[in-house]
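Here it is, the structure, as structure tokens.
Only one protein chain is missing from this complex, and each of the others stays in its spot.
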Amino acid sequence: MTVYILCFILFLVGLYGAITRRNLVKIVISLSVMEFSVFLFLALIGYVEGGSAPIIDPAKPDALYVDPLPQAMVLTAIVIGLATTAMLMSVIIRIYRKYKTLDIREIKNLRG
Amino acid sequence: MNPLIPLFIAVPLAGAFLTIILGRFLRDAGRYTGLLVLLCLAAVSIFAAATINGEVLAYKVGGWEPVNGIPIGIYMVMDNFTALVLCIINIVGFLALIYSVTYISQYTSENYFYSLFCLMVAGMNGVVLSGDLFNIFVFLEIASIASYALVAFGVEREQLEATFKYQVLGGLASLLILFGIGLIYWKAKTLNIADIKIAMGSNPDKIHYTVIQLLLLSGFGLKAAVIPFHAWLPDAHSSAPSPISAMLSGVLIKAAGIYVLIRIFFNMFIISSEIAVLITTLGALSMVIGVFLAIGQWDIKRLLAYHSISQMGYVILSVGIGMILLARGTKPEVATLAISGGIFHLINHAAFKSLLFLNAGAIEYRTGTRNLKEMGGLSGLMPATSSTSFIASMSISGIPPFNGFFSKLIIIIAAILGKFYLLALIAVIVSIITLASFLKFQRYAFYNKAVVGREQEIREVPFPMVFSMVILGLLCVLLSLLAIPQIRDMFLTPAIKVLTDPQLYTSTILGM
Partner (left out) sequence: MTLIVKKTTQLLAGIVFLYGIYVILHGHLTPGGGFAGGVIIAGSFILLILAFGSEFMNLTREETGTTLTENLAILAVLLIALAGMIVGARIFFDNWLPAGKVGELVSAGVIPLYNIFVGIEVAASILTIFLALVIFKEEITK
């Protein structure tokens, strides 16, 4: 149970960062921290006590394997996370070019 | 119909990649590929809606049959509700793309626009069709990432700011959804929607179940911009290029938010009255706060964006009323009526809100401004835009004989029959405020005194833009036919049946 709680704390750390930081890049880093806490959680729920890597070995027919599906999910989610982060970073570079700052308090054309 | 199901995803994906490849050799490649792809999809989706006839079709990708009754492959599921939403996505997408042909030529690198557009349509079709939660997440991300890029397509200051906000909140939403999916997999050890219902069904762990429901509600609520989660919507929808605003407001928040919410809460969870009351409250709040935020706006597209929140409130409210009644087990026919009103309003909203955004785009295209105070007297100068926007405005405010009237009427009748008098009153009042807000839009944009000295430059927009606006205007009128009982029985009733009778969905997919 402890590991799950640690995962959740990591999620909260990321959330805290995303809410309190003023720098755009730091917000993205906080988002990534949250993302990885969720990935960690997904990887943990697939763990089976004493299980080995899920590659079928013909020599050991009754071996115990960990659940491979969450691992596949994490891999897919990592790819998606890569795309989102890259997209965010390119937007930040564009924002920097237009506004000459990365401070979120100075980037507020839209309101109301 | 069955073998055609994967084409809804494969064709737009192929279109997206072909556009970039052909775009290297032909300058206009994107335009033709995009139009061709969306035309095919629109035709196939109409065919699907016409022939599906109340069945639930399951397509097993890769041919993986269930083992010991446990589904192991990826399932694509098509039923009447899916077919209706597919029709919305692909028809509105096609019309928005025709509109874009002239509108988007003011930007550079057009081909990327068409490629991203196809990708977004593929993502939305995938969300609607997929039968397991993780694929919903993946396709949701495809649609969202394409829409992030499309919102920022003009790379102006405001668009970049809006897209950053949209992306951070969208990313947060995806994380909440993924977290919820993880929690479900932890207990149920399956991801198939129908199988989760069986696996968690008998006696779920109460706290765990509620946490999952709240996580998924807030995740998809963020995507659907329900009121406490609405911060990104007005910025993103008003800053995007107009055809994209029409797609985002008209289709994306429905396909990625409302559709999935309805699907999982009816077909995956056991409806509990607490969650149903929460959903109804959120709907009522969205309705009221959305319209009050809208009425003070002078930027046309911002005004329309806030109205999107308010109108989505109607859909969520009526679905919530249906859920409350179903959870209580009393008056199932009123519950059916409420849900059918909600889904009817969902379809109508796609027609009139995308039309309004296209109108706003047409006004911006000719006058170069979105501020209502800086325009006026356009009714004589832009007759097609003016008349279609009049139809759409009357439709969204619920004036007969346009479609918005009938769906709002059904929702209000259902609320009264279900003894939710306060909600019915709120719905009527919100509708009146909506009317006031749109009368302001009509008066300032089209009927006020013209701005001096600009009459010569302003004329009607080019033909492709007029064409899509007129077709959507016709749809606004024609969709009111869905209120006639015979036609409703053909399209709406089977769609409601899948939702109110979860046994049908579950048993067909699991082959029991």
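Going in written order, the chains are labelled A and B, and every chain counts its residues from 1.
The criterion applied here is as follows: contacts are C-beta pairs under 8 Å (C-beta built on N, C-alpha and C of every residue); 3 or more make two chains touch, one makes a residue touch a chain.
Owing to the predicted nature of the structure, the values given are computational and were not obtained by experimental measurement.
Engineer: Among the chains in view, which touch the chain not shown?
Structural biologist: Within the full complex, the chain left out of view touches A, B.
Engineer: Just name the one of B:21, B:36, B:50 or B:70 that touches the chain not displayed here.
Structural biologist: Selected residue, touching the omitted chain: B:21.
Engineer: One chain is left out of this view; which of A:23, A:52 or A:90 touches it in the full complex?
Structural biologist: Final answer for the missing-chain contact: A:90.
Engineer: Looking at the whole complex, which of B:10, B:36 or B:429 touches the chain that is not displayed?
Structural biologist: B:10
Engineer: Just the residue numbers, please: which parts of chain B touch the chain that's not shown?
Structural biologist: 3, 6, 10, 13-14, 17-18, 20-21, 24, 59-63
Engineer: Residue-wise, where is chain A in contact with the chain that is not depicted?
Structural biologist: 53, 55-56, 58, 75, 79, 82, 86, 89-90, 93-94, 96-97
We take it that only the chains that are shown with their structure count from here on.
Engineer: Could you tell me the distance, in whole angstrom, between the mean C-alpha positions of chain A and chain B?
Structural biologist: So the centroids are 28 Å from each other.
Engineer: Would you mind writing out the residues of chain B in touch with chain A in their complex?
Structural biologist: So the residues of chain B touching chain A come out as 134, 137-138, 141, 145, 148-149, 152, 155-158, 160-165, 167-168, 171-172, 174-175, 178-179, 181-182, 185-186, 189, 191, 234-235, 239, 296-297, 302.
Engineer: Residues of chain A touching chain B in their complex?
Structural biologist: Against chain B, chain A makes touches at 11, 18, 24, 27, 31, 34-35, 38, 41-42, 45, 67, 69-70, 73, 76-77, 80, 83-84, 87-88, 91-92, 94-95, 98-99, 107-110, 112.
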